[in-house]
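Structure provided below as structure tokens; questions to follow.
All protein chains of the complex are present and in place, except for one that has been dropped.
Each chain gets a letter, A and B, in the order it is written, and its residues are counted from 1.
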Amino acid sequence: MSEVLRTEQLRKLFGGLVAVNDVEFAVAEGEIVGLIGPNGAGKTTFFNLVSGAMRVSSGRIFFQGREITHAPAYQRAELGIGRTFQIMKPFPRLTVMENLLVGAYLRHPNRHAAVRWAAEVIEMMGLAEFASASARSLTTAGRKRLEVARALTLSPTLLLLDEVVAGLNPVEAEGTVELIRRIRDRGATIIMVEHIMRVIMGLSDRIVVLASGSNIAEGTPQQVATNPDVITAYLGTHEGRDARPQATWSPGTPAGENHSAREDTGPTLALRRVQAAYGDVQVLWDVSLEVRPGELVALIGANGAGKTTTLRTVARLLRVRDGEVQFGTNRLDQMSSHDVVNLGVAMVPEGRQLFNQMTVEENLLTGSSLARTRTLRRTNLDRVYTLFPLLRERRRQEASTLSGGEQQMLAIGRGLMSAPRLLMLDEPSLGLAPTIVEEVFRVVQDIRREGITVLLVEQNVQQALRIADRAYVIESGRIVLEGPGPELLQSAEVRRAYLGI
Amino acid sequence: MVEFIQIVVNGIFTGGVYAIIGIGLSLIFGVMRIVNFAHGVFLVVGMFTTLFFFERLHVDPFLVIPLVVLVGGLLGVIVERSLLEPIARAPEHASILMTVGIGLVLSNVLLFTFGDAPQIINTRYSTSTWHLGPITFSTALTISFFLTVVVISGLALLLGRTDLGRAIRAAAQNADAAELQGINTRRVRSLVFGMGFALAALAGALLLPQLFAHPSIGPTYTLKAFIVTVLGGMGNVAGAIGGGLLLGITESLGAAYVSSSYRDVFGLAAFLLVLLLRPAGLFGRSRT
Partner (left out) sequence: MPQTPLSVSHPAVRRGVNAGPWSLGWVLVVLAVLAFYPVVFRNFLTLGVTIVLFAGMATAWDVLGGWTGQLSLGHAVFVGIGAYTMALLVLRAGVAPWWGAMAGVGASVVVAAMWGAVTFRLRGPYFALASIAVAEMTRIVANNWASLTGGAEGVSLPSLPRFLGLDLFSRRVEFYIALVLLGLAVVAASWLQRSRFGYHLQAIREDEDAAMAVGINPTRDKVLAFLASAALTSLGGSLYGIFLGFFEPRGMFSLDLSVQLALMAYIGGVGTLFGPLVGAGLLVGGSEVLRIYFPGKSLFVYGLLIILVVLFAPDGLGTVVRRVRRV
């Protein structure tokens, strides 16, 4: 079989961050290759490099033996590389049929032939009944299918599918899987990124695993799923089990023991059958969970399952479509974000989200913007500086000049400045070096020992479950499992949710 | 040499006022992501408000400045709440069209109210000057410049040292994260637009001694505001000070040594070049 795509030492830098790190990759004609890896592994960036949406930092790309490293995106499309976008990019005000016609014209300059070809694709994709609807009126499932359909109008030799199944309900997902098989049977070569492991394990001839931009494993689905490196990349390390420090100023309570007895006065966070969506894209379908005072609760699940969305919904950065979010006696789902903070619910967002052009101290001071906390500002500042002595040293430095670990500490410190009763942490260990990860988990335990309730979203599942009193597992926008942290650690269910085996 | 210094001094005096205009526009762009095409008209509103108070109350124009600023701020908040907040999530061109429309309505209201004749303010010090060695200073412009320095320093303190200033900067850098710190970003947006309007109105009052006021000169100053902010970097408040001074001096030198009729071309050419070659502005890093 001839080679369709090959990359040599492909590398992409964003500022100092290596998003794709010397990736060597080859795909043979007719293959379906699954590209997997945890959040931030560089999968979509890799697609952007291959499709020409981004320029490479170094390395080379060959398509059917021909170098395309510096060819613009539209030339690559002409050569036969079709792609979908993870963040869907339909032409919203054109009809579905017109969306396809745009691509069909590339191979069929004659209008009659182009319409005919677009009609054929629309039938094959089962979109015929929506042909005259505008693309923006489609549901998520419809738009995802439109993404695939539009790429198909190019009659691509190589098709890059970026998360075309995630977010669909089981019936829709089954339909799309069937379609992908049919596309392959018609002769296209496919590389797909997909978070739903069942799908990718079932469809792929071969799987390539990226982690932190590097190609860490490759093989058949079975080989990959049992590869210890892959399991570590997905579920985190076992290290640190015994590194947990003894508490210094409060009686060390073994993790796993329920703290609610000690702090039964504070409010409970309760989500009841919550649904939420980004525009038309529904992410949460049925999320019910409870975080009781003094608890450390972890929320885990695969990429795209709805962890961050759950936190954003509580913080009211996202509207609650249906269901209730309650904190004590207050309904959070009716409030604005800053009022939620005022009630004592703080969130440390994924990716830190610092105010990069402000100093460390200014970042912390913004954390105490509320009238309620302004009077306690000095005390809280001292508390944060005691927790993170390094921040005191760097307090005049601009936030953007800190290392990743320091930035994470600052983000947590900023969250503590609002004197929260409940602190939500979103992926605090993401992208950090192993020793820093240790530190972060120590800090999380320290925080809860100070009596602050913690709701933790973490992709380092092993570590998170070890320190959590209880944990919830979320899958495709639904809570599927709940139990004490250490118990879930042994659960095959968890492993299945992440690796699809 | 004396002539050169004199020209640069004049440029700095005008540039200071340009900086005030630019800071307002930059704040608005930074926090609201709106390119305010009505900014120059706000300045004209300031001019006519000053004229109005001066003629009706017979108070010195510099003394009515607090009142002018107040009127500007209020108008700004009203405009933001009623016309801009509803389209906060609309596509980008909506806010461009909206501010164009606001500018047209405001300048025509001025036209109906104050008429088509250019107006000028006459005070006892309008023509008086003072000297420092061989350099001549207009008294009115000197007072303007002094006020400019005071206002800009005050703004710097406000933005740099107070909770409100931090809230504004936080909202500009990352609105979601600002909300997560308990900052009411909706209120910050109204406030910032009010400040922008007030600053433009203030600039109008400060420019009044050296200019004819006419309802139609708004777009000229909108353009100057764009030039200042693009030179300094869109959304970069400190850069706007540099941009303002640079524009003032460039205009002054260009008019004196090249051609006064091409005065405005220099600023526009610099604007275009910076847009194309250094979109983050001359004084800043790119914001991501």
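Convention: contacts are C-beta pairs under 8 Å (C-beta built on N, C-alpha and C of every residue); 3 or more make two chains touch, one makes a residue touch a chain.
In this text the structure is predicted, and so the values were computed from the model without any measurement.
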Contact partner of the left-out chain, one of A:Ile122, A:Leu203 or A:Leu311: A:Ile122
Absent-chain contact - pick from B:Val105, B:Ile120 or B:Leu157: B:Val105
Residue touching the undisplayed chain, where the options are B:Glu3, B:Glu55 or B:Glu92: B:Glu92
Contact with the hidden chain (one of B:Asp60, B:Asp163, B:Asp176 or B:Asp264): B:Asp264
Absent chain, residues of subunit B that touch it: 35, 83, 86-87, 90, 92-94, 96-98, 100-109, 111-112, 116, 219, 223, 226, 230, 259, 261-262, 264-265, 268-269, 271-272, 275-276, 279
Missing-partner contacts on subunit A, residue numbers: 51-53, 72-75, 77-78, 82-83, 85, 89-98, 101-103, 105-106, 109, 111, 114-116, 118-120, 122-124, 128-133, 150-151, 153-155, 186-188
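The rule is short, and it goes like this: only the chains that are shown with their structure count from here on.
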Of all residues in subunit A, those that touch subunit B in their complex: 315, 317, 336-338, 341-342, 346-347, 349, 353-358, 362, 365-367, 369-370, 373-374, 414-415, 417-418
In the complex with subunit A, residue positions of subunit B that touch it: 163, 166-167, 169-170, 173-174, 176-186, 287
